[in-house]
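All protein chains but one are shown at their positions in the complex.
As written, the chain order gives the labels A and B, with residue 1 at the start of each chain.
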Amino acid sequence: MSSWRLGDLAERLGAELAGNPDLRIRNIRPLDEAGSEDLSFLHNRKYIAKAKLSEAGAVIVADAGLLPGRNLLIAPEPYLLLARALELIYPRPSETEGVHPSAVVAEDVGLGAGVSVGPQAVIGPGSIIGARTHIGAGCVLGRMVEVGEDCLLHPRIVIEDGCRIGNRCILQGGVVIGGDGFGYASVDGVHHKVPQVGIVVLEDDVELGANVCVDRATLGETRIGRGVKVDNLVQIAHNVSVGPGSILVSQVGIAGSTQLGAYVVMGGQAGAAGHLKIGNGAQISAKTGVFKDLDAGALVSGIPARPRREWVRAQAGLARLEKMRKRIDEIERQLEHMKEEA
Amino acid sequence: MSSWRLGDLAERLGAELAGNPDLRIRNIRPLDEAGSEDLSFLHNRKYIAKAKLSEAGAVIVADAGLLPGRNLLIAPEPYLLLARALELIYPRPSETEGVHPSAVVAEDVGLGAGVSVGPQAVIGPGSIIGARTHIGAGCVLGRMVEVGEDCLLHPRIVIEDGCRIGNRCILQGGVVIGGDGFGYASVDGVHHKVPQVGIVVLEDDVELGANVCVDRATLGETRIGRGVKVDNLVQIAHNVSVGPGSILVSQVGIAGSTQLGAYVVMGGQAGAAGHLKIGNGAQISAKTGVFKDLDAGALVSGIPARPRREWVRAQAGLARLEKMRKRIDEIERQLEHMKEEA
Partner (left out) sequence: MSSWRLGDLAERLGAELAGNPDLRIRNIRPLDEAGSEDLSFLHNRKYIAKAKLSEAGAVIVADAGLLPGRNLLIAPEPYLLLARALELIYPRPSETEGVHPSAVVAEDVGLGAGVSVGPQAVIGPGSIIGARTHIGAGCVLGRMVEVGEDCLLHPRIVIEDGCRIGNRCILQGGVVIGGDGFGYASVDGVHHKVPQVGIVVLEDDVELGANVCVDRATLGETRIGRGVKVDNLVQIAHNVSVGPGSILVSQVGIAGSTQLGAYVVMGGQAGAAGHLKIGNGAQISAKTGVFKDLDAGALVSGIPARPRREWVRAQAGLARLEKMRKRIDEIERQLEHMKEEA
């Protein structure tokens, strides 16, 4: 195990240093697990008490005043500094450049400088792989696939014919890009398959989680915008477009032709019906079912989706239904009584 | 890029022609993207205005009267005609017949005429692959697996021992057929595995989406009926049977031993509990949770599922709960007032 001098870390990370620059750091650990040779982090003020009790040798923090007398790396965005520190202290092992002898790469495939192709991978004719991209073990890329530069494809990914991946994309294991969209012409009880001849386009800096499915368009493109981050087991149907910077949490499903604006957030297990427009910055709670268009900036919850406040009130009301019914019973009793008296 | 004479297209597709038979068609594009060498389509009257403005060279349509003076391919089912036109103009590239040298196929496997087996695929002993079927790159078929004729297995599919696939089935990438059903005998805090010794049977013309899971039966069969279409990431548990012509949209889950009739439709993210009977033609909305048997033709929504109309009314009522509470408050005030006056 190598170690880092705290002063060198500060310099490399562009952080301000407080305390002992000669401290040796070996690992990054959470506040309650860190010891004297560990760097830890405080990115949520909720944990100040914990930070004060922590035995961490040094702490990443936004404001030196929060932890007086400690060894600190100070930065306005401590969580981002943590990300950088993790990259530095735990670098991804480098892949062996070149094509593994067990891989099957068509003769005319274009491989950029520094590309690595793992064991048992398959790359079909006419495909192009950008410089420094890694194609993981067991990946299958079809014909005429384009993958940009500096991408990381984890093992056992499928990218079907003609699909295009931007630069610096990260795809986790088991992803399937370019499966056929779900389209049938149903006549007299027979569902005739509508060939899906479009493609999938991932713009730059997209990340897709494990076993995510993105279907090819019927015609044209299914498009995932720049910087979109998608968690595991998400379904993105044919002809969907997801605007830049959007976040799709695990097990979300988006039906065909729906268009998400920029910076939309969908919580876990939420779903959106087909042919909808979801405005920029809309936030859709976990488990919500969206069946209508949403304005930019909408905050919605529930099945069907409604404004979050309204949903919270309705749920509270649900819990009081029994009480309401009893009040109505009592009112009817009183009215009956009044009528008898009259 | 090759092109088609419109008159020849009409003849090959069995469509009626209106307009110029000598027009050259190169591509099929949506109404708003199509140009003078493109064929487009109008299958929903909602888009008539768009069709009139379209610059498409020719349009597929059900009724010539909708677009007078245009070049048209006329057919009673325009969406089906589109499907046929897509097949014709964008044929799937043919696969190289035979077994790729990197594939591992057991000696006794029966391969029909014209079968193709992709790179890195594995086929276990005793299996039989029907004529003209394509086994995609990286697929793993176990022992004694049967696949019918004219099937298309996309890359990286698993079919476990003894499972049987009908003719003309299409399986998208990442499908797992014949994983163990989820069954345990729980005694004194230990969940003992109940071996799952049944199989999965897919009848003819079934399509399964990417990363779909269909579990083998405990005993007997898990059965997917003729012509069933299943979207991505769907879960079908052990001993389920899905009747012919049913449609399961993305991320649906069906628990063990539940029986779906013919032409059942389950919307995205819907689920059905185990040991249920869902009648023919039942329609289950997206996100619905079915916990009881459903009659044939039932239309249901909600968690738990209830008749759709009732659910719509209940949801509308939820939005008015606050108002109801205020009305009760006001009634109580008035009663109080009346009593004081009396």
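The working rule: a residue touches a chain if its C-beta (ideal position, glycine included) is under 8 Å from a C-beta of that chain, and two chains touch if they have at least 3 such contacts.
Model, not experiment: these values are computed from the prediction.
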item: Touching the absent chain when the full complex is considered, from A:G57, A:G124, A:G142 or A:G174; value: A:G174
item: Residue among A:S54, A:Q120, A:T222 or A:Q283 touching the omitted chain; value: A:Q120
item: Omitted-chain contact residue, chosen from A:S54, A:Q196 or A:N211; value: A:N211
item: Residue touching the undisplayed chain, where the options are B:E11, B:D63, B:D295 or B:E310; value: B:E310
item: For chain B, residues in touch with the removed chain; value: 102, 104, 120, 122, 138, 140, 142-143, 156, 158, 160-161, 174, 176, 179-180, 182, 184-185, 187, 189-195, 197, 211, 213, 215, 219-220, 233, 235, 237, 251, 253, 255, 269, 271, 273, 289, 291, 303-304, 306, 310, 313-314, 317-318, 320-321, 324, 327-328, 331, 334-335, 338
item: Positions on chain A contacted by the hidden chain, ascending; value: 28-30, 33, 77, 79-80, 82-83, 86-87, 90, 92-93, 100, 102, 118-120, 136-138, 154-156, 170, 172-174, 207, 209-211, 227, 229, 231-233, 245, 247, 249-251, 263, 268-269, 286-287, 302-303, 315, 318-319, 321-322, 324-325, 328, 331-332, 335, 338, 342
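Please note the rule applied: only the chains that are shown with their structure count from here on.
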item: Whole-Å gap separating chain A and chain B, where each centre is the average of the chain's CA atoms; value: 26
